[in-house]
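With one protein chain removed, the remaining protein chains of the complex are shown where they sit.
In this document, chain identifiers A and B correspond to the written order of the chains, with residue numbering beginning at 1 in each.
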Amino acid sequence: MPVDALWTAAGAVLVAVFGILAALFLLGIDRIVAARMQARIGPPLSQPLTDLRKLFTKENVVPENAIPWLFNAAPVIALASAITILFYIPVGGFPPVLSGGGDLILVMYLLTIPALALVAGGFSSGSPYATVGAQREMVTMIAYEFPLAVVIIAIGWKLAASGIPLPFTLASIQAYPIWGLVGPLGIIGALVLLFVLLIVTPAELSRIPFDTPEAETELAGGVLVEYSGKNLALFSLTQGVKTVVMASLVVALFIPWRLSAMVAAPPAIQPILDLLFYLVLVVLVAFVSVSLVRVSMTRFRINQVVSVYWIYFSLIGIAGMLLIMADHFLTKSVPAYWMYFPVLLPGDLFMTIAGHIMGVPWP
Amino acid sequence: MAMIRLPMVPELLRQLFTKPATNAFPARYLPPSVTEFLSQVAQGKAAINPPVPVPPKFRGKIAYDRESCIGCTLCLKVCPAHAIEFLPETKRIRIYITQCIFCSQCNDICPKGSLHMTPEFLLACENRYAESQIVE
Partner (left out) sequence: MFTFQMDGEVVKSVDFAPGNTHRGIEWMGMRRNPVQILHLSERICGICGIVHALTFARAVEQIAEIEVPPRADYIRVIMFELERIQSHLLWAGVAAHELGFDSLFYLAWKVREQSLDIIENLAGTRVNYAIIQIGGVRRDISTEQVQLIEKGLSYYRGLLDQMKKVFLDDSTIRMRCRGHGVLTEQDARLLCAVGPTARASGVAMDVRHDYPYCAYGDLDVHPILPPQESGGPKGDVYDRISVRLLEIAQSIDIIQQCLDNLPTGEILWEKKMPKLLLTLKKAQGEAIGRVEAPRGECMHYVRMDGNDAPATWKVKASSYSNLMSWIPMLKGEQLADIPIIVASIDPCMSCTDRVAVIQDGSAGFLTKDDLTRLSREKTWRLMQCR
């Protein structure tokens, strides 16, 4: 129906604008927080906006031995796909704009497109540094896709096994948070999965310790070495929007509660409360997984990046998934199995109390 | 990687709540227009954060006491940068700050103690031969 389509289109535009503003905000907060942790003052909050404005006024240089159409198209594709992902994830505390259009599997595939655009841009730059950077970005992407897939599949499986229809859609995940569906073993498994997702985030965003594609002191800028002007501005904005996307994903999967549901608030200010709560959560997730990690470690070598993800975090992710599966089967056969494991009792007590506070049913 | 040790993390979290170690001289953030900021400072509408204070006996801009100088030209012999010019008509010297390396060797050799270093160090200028860059 045309009216519905119009509303959806308006919502999409609103989400796109909000995504860009939130991206600039998150980038600014990240820089200030990282600076304060290093005992510096840091730039003002509006610095990413100033940088972008300056970049848009600079000349857009296309190297002579680059492939011009791909060189100029890559940043646009990256930004467009990053914003598209926002349409399928709940942002601002509101349900996704294109709710029925796609689920987590689509989000996972869409997440590869900005990285592929970066790789294409690097290869088409015609510089040896960019080529090495693009190769590293490809290898990093291959490395972190596996733990990411493990996390998404584990959550989807749990919802499917609990008999919830359409297990991979974000609407179901919002309605049935993972914490309420599992016993204590599963809580541990879900925490493990949250940890894995938080560590996959810096690699998605090409941040230290996984920023081998853009290693500043090794590769003179790596993938982005030949980019300048409006193209570089679009790539920077893409990184910011991807930060919003990953943080929103973590919040949507693992912290899906809305403030207005917990606090009895009049309907007029409910959306504002939700929005503020969402912003607080997203800033917290970005702080833990981007800023704190970025300032406390050195950069890894590319073979270390691959071994960290393929070996260590894949094993950890699979362990988390196995914990959830074990919990599921134990619960089915032995209800309240945790009573048999005294060590799990305090956890059960904690979850009961927490559940009462948050209004989430604890079986 | 049996156990990951990151000893920097507690220090980083602690520094999040302490005062930054940066000395915010002259302004905390870059003003939109530097010349406008400087003119505002001149009018008294804006303030410059003071720099870290200099210690005593700091070697800043040189100061020259014309009265006590006897024109012995010993300071010329010992200046590594050839920053001192002797004026035979008046038997006095002229020092070019743009050449001076602030070693204060001329202070040591002067028999009358006519030269000494002041704490002034904000000496940047666009004109090599401006009045502030020549001491006589």
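Criterion: contacts are C-beta pairs under 8 Å (C-beta built on N, C-alpha and C of every residue); 3 or more make two chains touch, one makes a residue touch a chain.
All values derive from a computational prediction rather than experimental measurement.
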item: Among A:141, A:190, A:205 or A:295, residue touching the chain not depicted; value: A:295
item: From A:8, A:38 or A:72, residue that would touch the chain that is not displayed; value: A:38
item: From B:30, B:48, B:78 or B:123, residue that would touch the chain that is not displayed; value: B:78
item: Contact footprint on subunit B, counting only the chain that is left out; value: 1, 3-8, 11-12, 21, 54-59, 74, 77-81, 101-105, 108-109, 117
item: Touching residues on subunit A - with respect to the absent chain; value: 37-40, 63-65, 127-129, 132, 208-209, 211-212, 215-221, 225, 295-304
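Criterion: only the chains that are shown with their structure count from here on.
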item: Averaged-CA centre spacing for the pair subunit B and subunit A, given as whole angstrom; value: 50
item: List of subunit B residues in touch with subunit A within their complex; value: 1, 6, 8-9, 12-13, 15-16, 18, 20-22, 24, 28-29
item: Contact set on subunit A toward subunit B in their complex; value: 33, 35-44, 292, 295-297, 312
